Every structure is written in C-alpha cells, then in structure tokens.
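As you look at this complex, bear in mind that one protein chain is not there, while each of the others sits in place.
Chains: A and B, in written order; residue numbering restarts at 1 for each.
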Amino acid sequence: MSQPEDLQEPSGPAIGQDEWVARHGERRSRRSGWIGDIEERARRAPWWAWLVLFVAAFALLPLVSHDGYVRRVAFETALYMTLALGLNIVVGWGGLLDLGYVAFYAIGAYGYAMLSSPQFGIHLPTVVTVPLMVVVGAIAGFLVGLPSRRLIGDYLAIVTLFFLQITQTVLVNGDQIAGHDLTGGANGIINVDPFHLFGHDIAVQHEGVFAVAYLYIAIAFFAVVYVALHFLNDSRTGRAWRSLREDALAAEAMGMPVNLLKLMAFSFGAATAAFTGTLFAAVQTSVFPLTFSFALVITVYTMVILGGQGSLAGVAVGAIVVNVMLEFLRDPGDARILIYVVGVLALAFAFGRTRKLAVLLAAVVIFGFVAHAVAEAINPDWVAGPAANGFDQALSNWVIIPTELANWVGPVSYIGLVCLALALTLMSPRWRYVVLVPTIYLGTFVWENVLLAQPDATRYIVLGVMLIGLMILRPNGLLGERRVEIV
Amino acid sequence: MDTFTQLTLNGLTEGSTYALIALGYTLVYGVLKLLNFAHGDVFMVGSFIGYGILKVLGGAGDPQVPVWLLLTLMVLGGMVGCAVLGVAIERFAYRPLRDAPRIAPLISALGVSFFLANSFQLMFGAQQYNYGIFFLDGGSLYTEGFNIGNVHIPLIAIITILSAFALMVALWLLVTRTRTGKAMRATSFDREAAAMMGIDIDRVIVFTFIIGSALAGAGGVMFALRVPTAASIGFVIGLKGFTAAVIGGIGSIPGAMAGGLILGFAEAYIAGYWTTRWSDLVIFSVLILFMLFRPSGLLGQAGIKKV
Partner (left out) sequence: MRKTKSFPLFAAAVAATALAATVSATPAAAKSTRATAGISCSKTLDIGMLAPLTGAAGFLGQEQLSWAKYAVKTLPATMGLKVKLVPGDLPVEKGQADAQAVAQKFISDKNMVAVVGGSTSGSVVSTSTALTQAGLVQVSPSATRTTLTKGDNQQATNAFFRVVPADDYQGSTDAKYMTDVLKVKNVVIFDFQEPYSLGLGGEVERDLKAAGVTTSHQSVANTVTDFSSFVTKVPSDADIVFFPTQSPGSAEAFAEQLVQQGKKAKVFGGDGSNGLGEFKAPGSYISSFAPSITGFAADKAVIAGWQKDNKGKPVGSFGPAAYGAVQVILAAVKAACDKGKGSIAKRSLVIGQMRKVHIDKGWILGGKFAWSTTNTRDPSVTKFYILQIQGNGSYKLMN
C-alpha cells in the first residue's frame, strides 16, 4: 500500500514541507466504533499483509474444494491479478492510457508457443523460455513506448490501440508471411508443451480435472510480480512515476527524465504481461489470435479501475471481484442471485443503515407483489415462466417472468430502464426516492427476462457501466488514492 | 480502366461515409479535446434506427410510402435519433468529467462504447441485418443510373455520395457563416477565453454533439443501404473514422472530409490492386507514421499549447 505510515500529528511547521500536505493524514475522518478501528488497522498494516492474505486464500482453496471448475476459475483469477498488476504500472503509476496492453500478453503467449511446440519443432525448456519472454516483452514494450515521447493522452491511446490491431492482423495472417507459416494463422498453434519444472512435465489435467500445480504456479507468479513491484514502487523510480502521473510538465521542469520514465513504465508493464502470457499458453496448450481482443483490454481495465489505479492490493482485489462476477454471469442459473445480492448491498451502501433503506426495500417488495398479482390477473401466461426450486420458486412469485416474450418487449423494457435510470440522476432526492421503487422492479424484470437470456452481452454491459460509473462516482476505485490535480 | 473506375466509385462511396464519421470526431475533439470512442457505436445505432423505420413502413419488399419519402425518413430518423443519443451521452458520461484528469473521460468513453455495442447485441442479437434495398421497388435503385465505360453507376451510389456531400456542405456553412458556428470555433480555439467572452460553453458543446451525432446517424443509414449492419460494426468503423480524421488533421473540417475520402480511396485501391489481407495493416501503419511525424495531419495546424 502506498500511503504514508506516519499518521501522527506534526509537532509544528516543518521546514521545507508544505503544511497542508503534511497534515494530509489528519484530514481522513474516522468512522466511529469498531469499523473505524478496523479501518485504521488495515491502513497501518504492513505492505505484505495483503500479499499474505491473497496467497493464503489461493493456496488453501484446493483443500476446501476439489472441484476442477473452482480451481480453474481460481487459476484464471490469479492470471488476471497478475495482468492487472502489469497494467497498473502503465496506467496507475505512469498515467499512460495504454489500450494495446493485451498485445504484449499475446506476444508472451505466442512466443512461448512458438518456442515450445511442434510449430517449429523447438522445445526449449521452461526455465529458459519464460525469462526469455519476459525480456522480449520488455523490449517490445520499450519499442511501443517510443512513440509515447511525442504523444499525449488520447493520441497515445489510439496509437497503442492500433498496435493491438496490427498485432492481431499479423497473428491472424501470420501463416502467409512471405510464404512462411509463423503464427499458425487463424488456426493458431496447438499442442503447446506444458511447463516443465524440476524434471517433470506438469500436466494440465489429471483425469480431466484441472491440475492444482498450475494454480500454485499462477499464485507464485503473482507473488513474484507483487513483491517486485512493491520494491519498485518504493524506489526512486516509483516516486518519479507518481510525480509524472500527477503533472508531467512539472516533473520535467524538476529535471526528471520524463521520456525515460514513460519508456520504463511501458517496458515493465509489457514484461509483466508477457510473463503472464507464457503461463496462459502452457495451460491452454494452444494459442489463438481471437483471444487477445479489445474486449480483454476492457476487462483488465475494469479490474484496474475498480480496484484503484496505483494501488497494488487494490488492483488485485479488483481482479478478483470482476473475474468472479464474470464467472457468475456465465450461467443464467448462478447469475440470477447476483443481481439481488449486489443490488441489496449497493442500496445498503448508498443509504446506510437507516430507516430509509428499510422503507425502500419494503416498498419494492410490496410493489413487486402487487405488480405480479396484477399481471397474473390480466393474463396468467405473463407470469408462468420457468422457475426452478427453492429460492428461485419464491422469487418467481415476485418477479414477472412471462412464458414467452414478444419481440418488442425486450428492447422496449431495456431502453425504458436505461432512460429511467438516467432520469433518476436528474431528479431531486425526494422524487428520486419515490421513482426508485418502480425502477428497481423494472430492473429485476429486465434482468430476469432480457439480460439473463444473453449472459455474454450482459457481461460486457456490466463492465461498460462499471467503467462509466467508476469514473464519475469514484475514480480512485476501491483501494486507490484520490488524485489531486492542481490547476 | 474499368477496374479503376469501379474502384474509384467504391472508394468514393466508402470515403464519403468515413468523412461523415470523421467530421463527428473532429467537431467533438475541437470543443472538448476528447476522442469520443463511442462515436462509431452511435453510427451503428443510426443504422439500426434506419432499419427500424424501414420495417415499420413495410420493409423493402412492400413499402407503404414512395421510395423517396422512405429514404428521406430513414435518414432523418437516423439523424434525429442519434442526435438525441449523442446529447444523452454527453450529458451523462462526459459532462461530469469535464474537469477531471484527461484519462477519465477517455475511459468513460470506452465504457460507453462497450455499453452501446453490447446493449444492441443484447436487444437485437449479434447477427447481420440487411436493409434489402436490393429488392426495393424491383431493384430500381440499382438498375437505374448511368454508365461510364463498362461500369454501371447505380442510382443508390449517386444518392449516397450526393447526400453525404450535401451534408458536409451544410455543415461547412453552419460552422463558417452562422453565429453558433462562430461560437463553436471560438470554443475549440480556447474554451476559457470563449467562456469569458460570454459564450455559453454548455450549449455549444451540446450543439456540437447534436451535429456530430446527427452526421454519424446519417452516415450509418447510408452505410447500411449498401451493406449489412450488425451490433458489432461500431468498433472498426470508429477506428477507420478516427484514422480519417487524423490524416486530414484533427480539428479541421475540410481536413476530415479530405481524410475520409483519402482513406476510402486508399482502402479501395489497396484491396483492388494489391491484396486485401494486409490492407488494414498498411492503413494502420500509415496512421501511426502520420501521428508521429505529422500529428497535425494534412490540413490541420500545429497548435501551441500554453501552460
């Protein structure tokens, strides 16, 4: 965590230190009671506390669950966490909007695939390939970062995005480069070797179940990167990056080698991505160009923004939250619960533990039952949609789920919901409170009938909304620091 | 020679669509200094609105109104619908971030782009939608027209190109001859000074979004008259539109028009004479070179930013 440990009161004006900045710690107001205590302790915890927490959680997971699916999801989460750490360097510390980040991930994966597969007949040992790809990634990042010396903000974003497009084009058409098959083209490279460590080939599956070894390797990768980045952050380079991010011009005026710093940010980020890419290729045992798409970029960005740009632990937490949420959204059965849990939590957070919240929830529930009864009275087919057992059964008595949806109902209700939600932000608080009730109910209707029907599109809609919402409401994410922009 | 004529026609039709999108990018960048990533998806929404209007009025097989009226309604509907969408995007996704660090509205724009593309995929599926203009009025839009050599220039192409040019001319007149246009130019030159001169910045920005999005909407309908549309085309079209804007010089209106046409011709000739496989690569590389060595584009001016 990158916050000052020293929260004691300064004994008097310190020479050479801005008073306002020095008292920054005091201005954090404490929540009362035991929550405030816990927060203070959390803030004062040593930097490795979070790391130990993550590693322990992931290491103990296989003992708790023998389910191959859970382990697989945990593995992917660990991969994403490492990826997010890398993006954090470029975006969170360097302040550079790198939209082509995933291209380095692809370079790492494809590089490993080319060196450890029947593609060229080369089968380099893992301990050679992985560090090699890290170096290659760093060089690639350096090269891509070269244009960044002359470009700012939006332009850099576009150039990096185009770099991603170029990478994709090359990968897809790579089987036709001057008559040679370099990347396997659209068919990709298959039969990639798994990792070979301590003299053993580590198989990806045992009797079909995902191998625990790779989960441990993934978390080890994460830990290595986390530790390395922490020390990097605490060093002069880290401080230089922070100053670069806050105000590049001032940093330059102070004599920082701004260009070199930008290049270093790109390099380290790319190296991390390539590092992760090798593991990805080994576990997938194949690489395809379609995987490394812009959608993946957006996913990793959401993780970084949600977790808090600039905060290592935050970014990891963001990765966990986003990936778990996306897994829930894969299956309509699992995803159903998600909206209710998250919705209630969000409302609780927004209103606090007040009477208003209780009244609101009660109103929504009553409204729901009333609407359901009315709909049933008009036409029983409107509420007779499929429902499963238990909680789902109770729920189906509350939400309106028709057996069949006329074509226009979906789009109309969805657009209606979006308009209502936007209108809510424009209303006065009292009206907002009232209109919130039907909006929530319409929301559950749209969720059950429209969004769940296409979990794939829903995933990205949620990501998109999260990005917009986070930027407007809480740009520092969960654990990040609020940026101070001095104009 | 015939190939050249045909390719030139292709380039002209594609290019005029790109020019319309590029104009939207340029206008918004001028006043907000923001690259509106969602612009390509507004284009896509326009094409869907046109499809909706077409279906409501009976579809291409059996239209309830004369062909001219049908096409006009589709384009107008697309323009109006997208204008509303553009205003909404500005109001809810960009305005709260006007004073935030530059990275914030960019990320918000990414979020909006994703939200739009996937919302439409949610509502209408990921498949392609064909206007079916080929069958409209017994195919008259395609069979009528004139010939240059062996190449037939169909009526639909003429309509598309002329309408696009008409819109561009109208825009040019708007920006150079009216007071609102002057206000837009002033705001894009120096926002704070313009505010101090008494120009209502909010209104100017909203107006810019209206114009830019309306152009994108018109472009969307005209694009879909010739080729199928789908919920996912926004991303690539947005990239192409941005390429056109940068080549022509971002912030310059004639530049955007020129850039669009150049890009259209480049794509057509590269695909026609060389290979289609690497045409994207060539174009993107050219753009990167432009941005590195001539960021002001062909017709833009290198600006000096005072700190």
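Heads up, the rule we're going with is that contacts are C-beta pairs under 8 Å (C-beta built on N, C-alpha and C of every residue); 3 or more make two chains touch, one makes a residue touch a chain.
This structure is a prediction, so every number in the text was calculated from the model and none was measured.
Asks: Looking at the whole complex, which of A:Thr237, A:Asn259, A:Thr285 or A:Thr439 touches the chain that is not displayed?
Replies: Residue touching the chain left out of view: A:Thr285.
Asks: For subunit B, which residues reach the chain that was dropped from this view?
Replies: 3, 6-7, 10, 13-14, 125-130, 134, 142, 150-152, 154, 223, 226-230, 232-233, 236, 267-268, 271-272, 275-277, 280
Asks: On subunit A, what residues meet the omitted chain?
Replies: Residues 27-31, 35, 38-39, 42, 57, 61, 64-73, 76, 118, 169, 172-173, 176, 185-187, 190-191, 204-210, 280, 284-286, 288, 290-291, 293, 295, 317, 320-321, 324-325, 327-328, 330-331, 334, 337, 341, 345, 349, 454-457, 474, 478-479, 482 of subunit A touch the chain that is not shown.
The criterion applied here is as follows: only the chains that are shown with their structure count from here on.
Asks: Which integer distance in Å separates the CA centroid of subunit A from that of subunit B?
Replies: Measuring from centre to centre gives 31 Å for this pair.
Asks: Going by the contact rule at the top, pick out the subunit A residues touching subunit B in the complex.
Replies: Contact set of subunit A toward subunit B: 91, 95, 97, 99, 147, 150-155, 157-159, 161-163, 165-166, 169-170, 173, 176, 249, 294-295, 298, 301, 305, 410-411, 414-415, 418, 422, 425, 450-451, 454, 457-458, 460-461, 463-468, 471-472, 475, 483, 485.
Asks: Which of the residues in subunit B end up touching subunit A in this complex?
Replies: Counting only subunit B, the residues touching subunit A are 29, 33-35, 88, 92-93, 96-97, 100-108, 110-119, 121-124, 235, 239, 242, 246, 277-278, 280-281, 284-285, 287-288, 291-292, 295, 307.
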